[in-house]
Each structure stands twice: as structure tokens, then as C-alpha cells.
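Removed from the display is one protein chain of the complex; every other protein chain stays in position.
Moving on to chain A:
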Amino acid sequence: MLELASISKSFGGLKVLDHVSLKVPQGAIFGLIGPNGAGKTTVFNLITGLIPPTSGTITFDGTDLAGLAPHRITRLGIARTFQNIRIFNEMSLLENVLVGRHRHINYGVAEMLFSLPRYRAQEEAARARALELLGWVGLAGKAGEIADTLSYGEQRRLEIARALATEPRLLLLDEPVAGMNPAEKTELMSAVRAINARGYTIFLIEHDMRFVMGLCERVAVLNFGRIITCDKPEAVRNNHDVIEAYLGRDDEADTRETA
């Protein structure tokens, strides 16, 4: 569904991504893990068109995403959440999700000005869908509240509902459980599973191993801008390079080699 072919990205002299190739298959929950600063969020920024790649191509269902503005990429069916939450703070939860419906609300200027039937029907339908999506993430009861008053975990879930409102086929989640307590994590895990079961392909970045290993069918590991492995969770867990990337090399072996 989504394919990154030999993507590189440099910021000045700093090579953040080095010939990264990935394939996210349709219908999967695909995970990307890696130590801090490995370039994970950069991958999402490239996919959503916020920054252009230095070289390589990204294709989504056969469409080349090169040079497309972020809103065009969203319209093709890719939506994302952010590691540092970016909800619209002063709007209500419902309004936040309605912003995501933007493209799916259709009425003309006259219909809008005079509140004609089509305007009302479209707004009503958008509202209904927004409430449904808030329900998917367990926030329907708070639809009227101001987003700023939500807890951290709730804001993350609101971001997911807002992303879903754009009717994506691929949902990118950037560290969805960062800052959540264990109960919230478990809750979100089942919410993500349910969303996937509804036919959305999910591509997530996460630090929390239990979350990634419990959810993903395939996991890719990024370290210093390179993919070091891409496999089933169990295989990744036991991969020598991965252990080394996360825990460092065995010190004893190191000294023995140099001695």
C-alpha cells in the first residue's frame, strides 16, 4: 500500500535517513521502532509531505507523493497524529474532529449563507460522523468540552479521532502511548486493534515494546537512519543487531576484541 524506496534525507551535513526502504502492506498494523534520534518521526514527516526527501521515492497505492502539498496527501488517504500533540486547544472536541471532516462537507456559498437544507444536512451528517469517531476512541461523552481541558492520554485519543475524520485508508500514529499510564495503554491497544479491524491500515512509531510487540504484525527497526531489520515481532525481539542497538554492545566482548 505504502512504499518507501531508498529514501534518504539530510539536514545540511547530517544524514538523518540513509536509503530507507519500507513496505507497509494493506490492512496491516506495521510498527517502526528505534532508539531516540534514529529518524522515525522524519519518516512520517516525509510521508505526509511536511519535508521533501533528499532522494528516493514514496508511493501510496501507486501514486508518487513527491512534491505534493500536505493537504493533497491527506486527500489521497493518509492521516497522522503527532508525537508532540497538536490538537486545536481552544476548540471543543467536536469542533476538532469537524475540522478533520473539512473535505467531506460540501455546500455552496448561498447554501451556507442562508442555511439551506443541503447545508444543514451536510453539517448534521458531519456532526454525526464526528461523534461516531469520538466514540471509537472513547471520548463521545466529552464532545462539547474544550480540548485544552483533556488529560494527556485523552488528547492523544482525540488526535486519532481527528485524523480518522479525514477518512484515511492509512493511519500514521507517532508514539500513540507516550505519556500514558498502563491502563490507558491497554485501552488504546484495543482501540487501535478495533480501528484496524474496521479496515484501516495502521503504521505506528512507538517506544513502548509491549505495545508494539502486542499489536504489530511486522516491525521494522531504524537505527542511525538505516533499517537494520524488518520482520515478525518475535524475530525482531531476538535479533542480535536490534538488541545491540537498544542495549549497546556487550562491554566484555568489546574489551576482549580490542585486547
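Definition applied: contacts are C-beta pairs under 8 Å (C-beta built on N, C-alpha and C of every residue); 3 or more make two chains touch, one makes a residue touch a chain; residues count from 1.
In this text, contacts and distances are computed from a predicted model.
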Protein name as given in UniProt for the chain not displayed, "Branched-chain amino acid transport system permease protein", "Diguanylate cyclase", "Regulator of SigK" or "Sulfurtransferase TusA family protein": "Branched-chain amino acid transport system permease protein"
Among A:E3, A:D18 or A:E95, residue touching the chain not depicted: A:E95
Identified contact with the non-displayed chain, of A:T74, A:Q155 or A:N223: A:T74
Option touching the unshown chain, where A:K40, A:R129, A:R162 or A:R218 are the choices: A:R162
Touch criterion as defined above, residue of A:S6, A:Q26, A:S115 or A:S151 at the omitted chain: A:S115
Residues of chain A in contact with the chain not shown: 48, 50, 69-71, 74-75, 79-80, 82, 86-91, 95, 98-103, 105, 107, 112-113, 115, 119, 123, 126, 162, 165-166
